[in-house]
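What you see is the complex with one protein chain gone and the rest in place.
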């Protein structure tokens, strides 16, 4: 029984954090978000240099073949620095799909090396989301149709942009026609694949929500420590302290839940999906509370565009409802919890 | 449109308050509760002198023939001073039943004057409560059987005491056999009568819960103002202030809801039952919050038998689930709120 | 107690309902935080004023309808029920006007109020400063009297609607040596006075709902002073009282939202019940809006009988701001993945207004005195707990 990460996992996480601290400062993200695509090839290249795009790609295709547990720590950082969806969709979800395709080596050979090298963006679309993120500047779209997996080129889809309150998100309504030519996996195998994608998206988003919650907490604490009212820092008022403490508690008890979910995915535990939904709910609660408490502590500043807080609040609000909203994840938890003979209670935490 | 009480209603309320302040001090109640019946004939006689037992009794039977709206202010005081169930069951619920009996003048003539004079206790039993309060020292029991109303003498029932966490409550399992001889009202008329009883019990309990909430708030504020920690009154700490303020807000917005419910009963408004259930939920929320916050502000003292707080907390916990628990009252609200074509929104507050 | 409307009140309701049915724009106006929307809202206020509806509680001779508070509540109920436009001049009509009526000279009332009723003048408020938010007494902007004028230097911020408004009312320090609440003076000035620079502040939704205002030797004639020199604090507190009190948020607004939330829930019921907290929150929302309406009617009736607004100002502020959050968070939960779509997103359908309301609700517990300040006020003034 060891519920800690390996030294090199933590070291990699720390390296990514240092890197993003410099390369993904809020003012830079704001610039990128003003652009039409909302994406920066330059940043993507740098992320590739860090190895992020190659994380799940098998060595045979130029990757470093790491798994869900390595990703979860990275995802927390992606959340903390509000890195847009495209990286995770391409390097984690799309690669998972491609890796697990029954056959179709050609497709793997064509795309996995380019993804690993940071030279390709892949959009992943499933009906659980009404829209597809980053469909516009994707080089490849992997879409779901009746549980089948279809691979489409940009010229095979029609896109309609739908602006989100989270400026970092680029959502598109995708119109396309499934055909034998676009299908790369049938419904039978596809069903399992898409379930795996939804769970991994769930783990990724839980971890990002955790990171976002931590960022909003840090911003709230910084503001409270500096901003003075009635002659002293607002952070010295007990009500403000307790707002921030409540957020810290929520994060403290959401993180291990997220980590268990990632472990369960990495080891194909039977209850992995339930753990993922539990993680989504715990991390979502932490992020929503962090948003509410941090804006409250910011006062009127928190309601402005200038204060960085808004970037992270809006992203938390948006992500909490993607790849399954709270209704979806509560249903999955309830189906497990209230099933006859559910295995619960002391001693069953890791069964 | 006038949402205020008449001067004499307020004056009567104030008189009752002054009276109970002296006659129902916590130490006196504690003494009474130690007795086997948990009731004091002496106190009942004094309450009768104040006219409380005659409130709803028609003048013809020696009463002062007042209604639900007069009762609601009194009930708040009964709650504030934790006056046991028997008074309200006898003088409000039983009198309502007797007043509205289709005929059976004999029964009215026999009991209403004695009730008005404070010389009789009546227990009222309905399946909505698994047990009957104060069945032991009742001179008459009015019980429900398949919506019929039955009147029983003490020697016609077998009783089993069930101790409640609220020492002021005397609950009994009542075993009895309905017969043509005990029936005083058939099911058809009875159905309407019992509905009226449940609604009036609801109004009475909402008002009592409000009074209890106010009492617990006052006790919390007193304690916080006196008790010193870290060299100053705990009441000067912002966290403690905000606990108490939250309770004050809940009470402030529960009270008018309770008053509307009483008005709707007094004027047979079509939505009276829904308003009563809304009042039960609002007042219950206020009382439960007051209990939690007040014990928190009391610290370890609040967890003791000596501190008066416990008397009011326990009563609030118990009353909140009698004559319909939250499940029951939420159902009644939902049935109204989610019915097709429900009349809601601006302008419909008094329709 | 009599919870029924009089015939006169019923007739008034009928008149308002009929007029609104005939006049409310069929298409929602663009936000008044845009130049175009602002002027369209100004035109709407003028339209309202033709019937005295832009300021129903004012005396007729000043452009109102002479309504009492119950009639005001009736008007608000019909107004929100009809889905009429937001009130671009509410800072003037609901915040400044009551103060003007109490402290203004006859000349000032004649000069300012009729033009306010017709929205020829739209007013912004100048309370907060960078160092004076919750702590309003920390105001530093100076207004030094020099032969018949006050010369203003300093900065105001969070001035709602100031980007497009015509006039400003605010507090300035007329005695440079004074501390805290003393030496403050209440001034009224046109926002086009030379020396004024307005910097719009972009808010969460990207629009410029408020602004910073910089004063550089801005000259304001003495006759634009409201009340006595140095008496500004008490006058402003009266306004702040009104702001937090009865008129800032009429219950009808929340009853309308609650009703729409019930409809939204029923429309997505099967799906929504997968998260049982939603159904419970919808019930709490309706009950909360009703409770707020009832409490407001009660306060209105007490005032009619000569009572005063006390801590209700603070309890109201906390209650409606938390209710508004609950209702919009619940709507977001029902909408799920669609909740993030901007109102103009092609696939947003008709639910975009929930996002607008959700964002606006975030400001509720913060502005007009944070809820933390309100809780302190309740604890200290209403419950008598000792100050720290």
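By letter and in written order, the chains are A, B and C; residue numbering begins at 1 in each of them.
In this section, a contact is a pair of C-beta atoms (placed from the backbone, for glycine too) under 8 Å apart; a residue touches a chain by one contact, two chains touch by 3 or more.
In this text, all values refer to a predicted model and were calculated from it rather than measured experimentally.
Within the set A:32, A:64, A:161 or A:248, the residue that contacts the chain not displayed is A:248. Within the complete assembly, A:221 is the residue of A:135, A:205 or A:221 that touches the hidden chain. Only one of the listed residues, B:113, B:154, B:178 or B:299, touches the absent chain: B:299.
Contact with the chain not shown here comes from a single listed residue; of B:18, B:109, B:160 or B:192, that residue is B:160. By the touch definition given at the top, subunit C reaches the unshown chain through residues 273, 275-280, 388. The set of subunit B residues touching the chain not shown comprises 128-131, 160-166, 169, 171, 173, 228-230, 237, 239-240, 288, 292, 295-296, 299-300, 302-306, 310, 314, 317-318, 321-322, 325-328, 330-331, 334. Interface with the hidden chain, as seen from subunit A, comprises residues 1-6, 69, 217, 221, 224-225, 232-233, 235-238, 240-242, 244-246, 248-249, 252-257, 259-260, 263, 267, 278, 281-282, 330, 333-334, 337-338, 342, 344-350.
To be clear about the criterion, only the chains that are shown with their structure count from here on.
Averaged C-alpha coordinates give centres for subunit A and subunit B that are 53 Å from one another. Distance between subunit A and subunit C, defined via averaged C-alpha coordinates, is recorded as 39 Å.
Under the contact definition stated at the top, the residues of subunit A that touch 2 or more other chains are 237, 239.
For subunit C, the set of residues touching two or more other chains reads 372, 375.
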